[in-house]
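Just one protein chain is left out here, and the rest sit where they should.
Right, subunit A next:
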Amino acid sequence: MRFTSRPAAAVIGVTLAATALTGCTEEAVGTSGPTEAAAACDPADVKLVGQVRNESNPYEAAWLDGGDAFAEQVGLTQERLTYDGDSTRQQEQISQLLAGDTDCLVMNVLPNGDSDTPPIVEGAEGAGAYLVTQWNKPADLNVADYQYWLSHITYDGVASGKQIGDALAEAIGGSGGIIALQGILDTGAAKDRFAGLEESLAANTGVELLDDQTANFSRAEALEVTKTLLSKHGDDVKGIWAANDDMALGALEALQQAGRTDVAVVGIDAVPDALTAIEDGAMTATVSSDGPWQGGIGLAIGYCVATGELAVEDIAAEDRAWFAEQFLITADNVADFTSPETDPADFECANVFNRSQGAIS
């Protein structure tokens, strides 16, 4: 019985698979362009999906909250997806999404790394789902070559590295030794931010870089590395430049354990603890990419195109892949950032590209 039914099952299975495949192809051929499909999307039918690495990271949790805020603004809910920094899981989640109903699907995705972006883009393009990506993209992948990949948003790491470098130089009075804590060395963010510090050092000739080490964007590693560097350079250290706030907070902890209160510390990301530290005067500056806005803006762009308020053809070439504005936070303006909220006006279709600082070169 089992043996006789097996070939039959195989034949049926293959037939089903073939039918399904044919269905897909026909659908893809039938939908000639997003503008046609866009007109068909009732705002209530739009499905919003936000995907980040994990919710145990305050920045990415805030990102998803921003997505929720936008969804609420247009009377929808956002599906929150997290993949724990696991590339394979990210791809699985995306393929599951794309296997469902993709007619009015809008995805705002943080790809795990540069190499994770192409398969996501190809999948969305094939299924006709509106996609906005942020942070990671291979340099040679051109957004304008795609119909459904609407936009890629990132931040100029060189600029942020320089901003905090300058703030640090000012805090130590323009002269003295500093140490730098780099991020994961083979990431674009770490390279760009350190290049920004080097620009800042070239401009502030009184500041001397005593040592640079990596702490892999980790608070615990930054604690150990900073302790070691403090015992190596002692009182020569006047400032600590960290490529993200987690490392800056680890460095603060090391300074506290060493009983040092005379060292200025700067970081990037504007995580809540760093903002508190700036309020308390323990930390000098950080840079914010505005996580809640990022979570909302990707969905907003997709929603505007899906509902036909914005046509892909009308998006300017420099708005397909662009640097968004970032904010230097110091004691003077920290109060504006401690309880981040999204501004509904930012997400109106006419304003979605307002924060552009220019195309990614």
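Here is the rule we go by: a contact is a pair of C-beta atoms (placed from the backbone, for glycine too) under 8 Å apart; a residue touches a chain by one contact, two chains touch by 3 or more; residues count from 1.
Heads up, the rule we're going with is that contacts and distances are computed from a predicted model.
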Protein name, per the UniProt record, of whichever chain is missing from view ("Sulfur oxidation protein SoxY", "PadR family transcriptional regulator", "Pyruvate dehydrogenase E1 component beta subunit" or "Ribose transport system permease protein RbsC"): "Ribose transport system permease protein RbsC"
Full-complex contact with the absent chain, from A:44, A:139, A:185 or A:335: A:185
Touching the absent chain when the full complex is considered, from A:114, A:199, A:273 or A:309: A:273
Sole residue of A:79, A:212 or A:348 that reaches the chain not shown, by the stated touch rule: A:212
Residue of A:178, A:225, A:248 or A:285 touching the missing chain in the full complex: A:225
Contact set of subunit A toward the excluded chain (per top definition): 54-56, 58, 61-62, 65, 84, 182, 185, 211-214, 218-220, 223-225, 227-229, 231-233, 249-250, 253, 256-257, 271-273
